[in-house]
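Of the protein chains in this complex, one is absent; all others appear in place.
Chain naming follows the written order as A, B and C, and within any one chain the residues start at number 1.
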Amino acid sequence: MSLDLAAQAERVVVEILDDFRSGRHRGVVVDSPPGAGKSTLVVRTAVALASVGERLMIVAQTNEQVDDLTTSLSAAVPAGLTIGRLASSAYVRPARLAALANVLVDKDVGNLLSCEIVIATAARWAYVKDRCWPWAILDEAYQMRSDSLLAIAARFERALFVGDPGQLDPFSVVENDRWRGLNWDPMQSAVAGLLRSNPDLPVHRLPVSWRLPASAENVVATAFYPYTGFRTSAEPGDRELTFGTRAFGRSSVDALLSEAAATGWGFYELPARHTLRTDAEAVCAVADVVRRFLDRGAIARSGNDSRPITAQRIAVGTAHRAQAAAARQALFDLPEVTVDTANRLQGREYDLTIVLHPLSGRRDATAFHLEAGRLCVLTSRHRQACVVVGRVGIRELLDAHPSSEPVHLHEPVKFPDGWAANQTVMNHLYAHRIAA
Amino acid sequence: MSAVSSYAKALAVAAGRAVPIATRRHVYLSDRPLVFVPLALAGEANAPLAAMIGTSPHDPYMLLVPQPRNRDLRFGFAASLAEVVLAYVRSCTARFEVVGTDRLFLDAPQLLVPNAAGLGFVKLLGRSTRFRRTNGPYPVPAGVPLLGRWLTHLGERSEHPGSSAMLAMTQTLSAHWASGQSAVEDANLAALLGWIDPPEGVCGSEAALAAEDPLVWPPAGPSTDPAFDNEVLAPAIRAYQSATPDSPKRRRAVETLERELRGQMEPTWRLMWHAIKVLRRLPAAETVETRWTADRRDFSRYHDYLSTDGRPQARRDGAVAAARRLQSLEREQTTFDAARALDDPLVMASYRVTGEAFQGTVVSVDRNRRILSERGRRVTRPKVVVGTGDPVHLPVGESLRAPQRIKQNARITEIARSADGVLVTLELDGGMGRAAVPAPGSVPEVGDEITYTSVYPDAIRSPDLPPTDQTPWTHGGPPRPYVPTDDDAREAWE
Amino acid sequence: MVFRVTSAAEALERRIDELRTAVRKAVTAGERERAMALRGALRRAEREWEDALDELADQPAVLVPRQAGPLLPLREQVHQALTLLGSPAAPKLIIAVHEAFHVGEMVPARLTSLRRDEERSFRSSPHSRPYYLCSALTADLLAPARGLLAVSTWPMALRVIGPLSPRVDFLNSAIRLAEHLDRIPEPGPTARRLLWRFAANIPGGAASADAMTPTVVAQAAEAELKIHRDADRSHREAAAKRARQLPDVEQLFGNRLRSISATGT
Partner (left out) sequence: MDNLQERLRHIRGSAAEKRHNARTVAALTSNPGCARRAVLDAAGVDKDRLARHVGFPAKFGQSQFAITRGNAFEAQVKANGYAELLRLLRETLGLEIREVGSTNLEDVGGNTGQEVRHARSRQKLTSAAADPNAAATFYDHPLLRLDVGGSRVYLEPDLVAFHHDGVFHVVEIKSFAVIDNQADARKVAAAATQSAVYVLALRRLLGDDKVAHEVVLVCPKDFSNQPVATKVDVRKQLIVLNHQLSRLTRIESLVEALPPTLTLDLAPDDDGKFSRPAAEVIAALGEIEARYAPGCLATCEMAFFCRQEASGCTATLGLSVREELGGVETVAEALGLADGILVEGDDQAEVAAMLRTTARIFGSVAA
């Protein structure tokens, strides 16, 4: 990768740290495109503060995120510092945490006050009372809903909000427009609300994605980060996908694999048909592709480091839970392969992702299926290649989609537009399509 | 739309009449609901034109505004509406019980409007009247500001899932019946009832089609039929306008308006009571009473508030108010969805179709099974195996409940699929009494028909939020407390 | 006798209802011609009905007693209002001014026909009246400016409307209204409300209706006026020069036929 990119990224990180630590602003926002070193930034900031004796709290959204952060923090903090992992009573401490000497796990925040760093989920923090930390870091802040920020805002004096604006918005089981247009609309994301109430807060952007291959830079940036964009650290040729074995015969799946290997993208196009969400044929195709990658002994090279792609390094992404369940069934013999919905794949990274296109086999698109964040998550988890499986007719579906979205006054327009993003991605995939 | 209700719609098309999607009535129906059929003048911001209102099908009050653009006439309308509504509210406060320290009225107002637009009309009418003053500049008749507060209260209450304080008839009906037409057309009360209870010898689709003819079935409002506006209303209003006050001409103009507008509202009025009759045929669901108690509690609380503080509701929710409201709405939504399913096998059916619940027969029971708990104590954990033909899409480890034994937790320990169905093994916990052996009847028996669902009302607690005057900087800081101003009272309504 | 009239009235009433329904049927079915014919019948029936009932009515409808006071002919009233405003104005404003300072109502419909009557009278016998209520002219084409009335005796430059003129005239009128309110002893609420409508739209005009004082309104208007005045004047005078070359009738009522050197601004 080019050094100036690294330097540029480093410069931004330093600016962020200065901006935050200067105490000039109560809040500093950091937008991070996929794999741009969000967690690294969180850990680095935490260590920087903790090692000069500052006390801070860290907020993440899911227990898994919290445990991930705890693990990497525990490895990063200088000796003598301890990390307090605040948990709910239902929480069972995973093995990987049990091993860590400098991590205290407790239900009661009172027992963790000796820790320089206390970390917990937003939900857990909401039940901490009458304590206040001088510093806070909120991770995955775009997945957090504005009202849950309201519940914990009194716990800190100033905070660093880190997150990926391109990912899925938080949602609610309630449909109600009464708060539309209010700066503090509780249904919006924490960051969106924060910035509407505090428009002068500095917003930084991590400029470089360390995860995505060069082949993903253009399409992902134009589709999902239209006004900001980003660069990939990997340059053409930095990443390479090869196979230990040669193709068996001349099957379309092998054609797909070589397209993916050559370009980093593949669109496996099944014949047109209107199907249920759990389109057995499509699910089958997804499973076949996964298997073939493994059978062919796919090897991922990144820079000078080459490793065979194991099942753990492969993810299957879907829109609906039912689809994930069906795919898991189809891959029952490969439990190491991650099979999940976009919501749960947020923030994860793999060598290969195989995606069941949210619009595959549908007769019409709903806001859910068009949501830009969903497609963004699905098409930006990979280091090497992303293969999308879908049926003929998605483009026609998009073209025929009636745009009947209501417009609410004083509500900032959210970009990218899901429909437009889908168009962009589809046009891109079309150049990589292999007919099943 | 669930798989079941969609399938029911298909059945309705074939059957030529609506198909029930509920075996119970999931809303409360007062013995004397206040039925309200409002009309508004096209093109204006919620300008009342006329209304029929009352608690008995036979003697509705009729209110009208001969010149809806005239501010005073509008407030005149609001004033007479206030008389009716406030009297009704008062009538609900006759009897009360005392729960703990506070007073709980045994009755509460229930306002029934034809459709969702009707709900909107009530909310806006509340908004346009609650800030008024009966003194100072631009005074309005007594009762108007109070009307505004109550209408706003009912409007806000109606947003709470499971509340029956104010219902839109079309929504209530389509929650219990699937018609053979789309949701768009279901918004037409006459058409929807045409499917649910068509006249003798007419099939639903015909009845619905007839219902779309504004001459036969005038729109249920608040907006009127444009042709009526242009051909009847406009000339009538002009006649009123041009006639000199108190002249016979003007009296006749008013008579004409009254006759014509009555003609526009009466059919809907009859439909509303027809719909009520149809709904009464359904037995109330188990938890309806509980939810209505919540409505009564809220009503009692607000009634007390008015007698103490009584300032009008704010224009918009502040940050804390909004978050708090969202919390309770979400809580109520999940509870309501679950409760409906537990109360009503036909509602439960849609969860069975999606595999979140299943119905089957108990094939084996290990009644007195005891195991060591994490704390090392021996505890009773019976195991039952249920065989079902339903699709089961539940993971092992999921906790389920059976409607009949809602206190008893049942955790899935094993799922065995075979050609002739699914065998689900469940470990029971709780609801079996103190003794070492489960109390009689507390564990299902072999051969029992039983339903288990992953969707059940659970104690959802939500965290405390800061007090309003401590709204944090992230949400714009503490708002300025609302102080009524002359401008609120002035706000030209013309 | 009376009985016969009532029954007649009732018969008519029934017929009216039928006709109404018929009209709406036709409209809904989109049968325009039919609807039109039926409407005619309906209006006739309604008229008959009114008459029938008038006979019934114990006494004829009494007219509301108007406050006494000399009722000037319409053109005089309009002239009054325009003179007060001192610049070309639209009928709506003229009526508002009239109602603010004079008794008796002005009928908008008659106002629209007024300009045509004036033009006819001028064409038949030019310059026979002391003044005519004429058009304001657009500066570029010297065509009649939409819906603006002016007075023939005003200087041409005042009667042509350049790009800035609508605002300038608005501010001028505001000043003159304010001064007038100061002059007259007891300005009524209508008069104050009229001035408020101006003040509300002038920077620094008045904080609220109650806080408004004519002097401040005038000053605020003057302050903004300073910024536009010169540019507007040069526009108008240039245009006026061109306008004076028009035949008399067109100088008053504008040219619709050809466009004189339309220099876009």
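Here is the rule we use: a residue touches a chain if its C-beta (ideal position, glycine included) is under 8 Å from a C-beta of that chain, and two chains touch if they have at least 3 such contacts.
Predicted model only: the values in this text are computed from it and were never measured.
Student: Please work out which displayed chains the absent chain touches and list them by label.
Tutor: Counting the whole assembly, the omitted chain is in touch with A, B, C.
Student: Which of B:Leu34, B:Val288 or B:Leu346 sits in contact with the chain that's absent?
Tutor: Per the contact definition at the top, the residue touching the missing chain is B:Leu346.
Student: Which of these, A:Ala6, A:Ala75, A:Ala262 or A:Ala400, touches the one chain of the complex that we don't see?
Tutor: Touches the omitted chain: A:Ala400.
Student: Of the residues listed, B:Pro137, B:Gly310 or B:Gly389, which one is in contact with the missing chain?
Tutor: B:Gly389
Student: Among B:Glu83, B:Asp107, B:Asp229 or B:Glu286, which residue is in contact with the omitted chain in the full complex?
Tutor: B:Asp229
Student: Of B:Ser56, B:Thr101 or B:Ser182, which residue touches the hidden chain?
Tutor: B:Ser182
Student: Please output the residues of chain B touching the missing chain, sorted low to high.
Tutor: So the residues of chain B touching the unseen chain are 1-11, 13-14, 19-20, 23, 41-46, 124, 127-128, 180-185, 205, 212, 224, 226-227, 229-230, 233-234, 315-316, 345-346, 348-349, 352-353, 359, 389-391, 491-494.
Student: Could you please point out the chain C residues that touch the chain left off the display?
Tutor: 27-30, 90, 92-93, 138, 141-146, 163-170, 173, 197-198, 200-201, 203, 224, 227-228, 254-256, 259, 262, 264-265
Student: Residue by residue, what part of chain A touches the chain that was omitted?
Tutor: 177, 180-181, 273-276, 278-280, 362-364, 366, 396, 399-410, 412-413, 415, 417, 419-420, 423
The rule is simple: only the chains that are shown with their structure count from here on.
Student: With centres defined by CA atoms only, which chain is the most remote from chain A?
Tutor: Checked the centroid distances; the maximum from chain A is C.
Student: Taking all protein C-alpha atoms shown, work out their mean, then name the chain whose own C-alpha mean is nearest to it.
Tutor: Central chain: B.
Student: Express in whole angstrom the distance between the two chain centres, defined as the mean CA positions of chain B and chain C.
Tutor: 51
Student: For chain A and chain B, let me know how many angstrom lie between their CA-based centres, rounded off.
Tutor: Chain centres of chain A and chain B, defined by C-alpha means, are spaced 38 Å apart.
Student: I'd like the Å distance between the centres of chain A and chain C, where a centre is the mean of that chain's Cα atoms.
Tutor: 65
Student: For chain A, give me the residues that contact two or more of the other chains.
Tutor: Touching at least two other chains: none.
Student: Counting only residues that touch at least two other chains, what does the list for chain B look like?
Tutor: Residues of chain B never touch two or more of the other chains.
Student: Taking the complex as given, what residues does chain A use to touch chain B?
Tutor: Result: residues 26-27, 123, 126-127, 129, 146-147, 149-151, 153-154, 172-174, 176, 178-179, 182-187, 190, 193-194, 197-198, 322, 325 of chain A touch chain B.
Student: Which residues of chain C touch chain B in their complex?
Tutor: Spelled out, the residues of chain C in touch with chain B are 20-21, 23-25, 27-28, 39, 46, 50, 53-54, 56-58, 61-64.
Student: Along chain B, where are the residues that touch chain C in the complex?
Tutor: Residues 213-215, 225, 227-228, 230-232, 235, 243-245, 247-249, 252 of chain B touch chain C in their complex.
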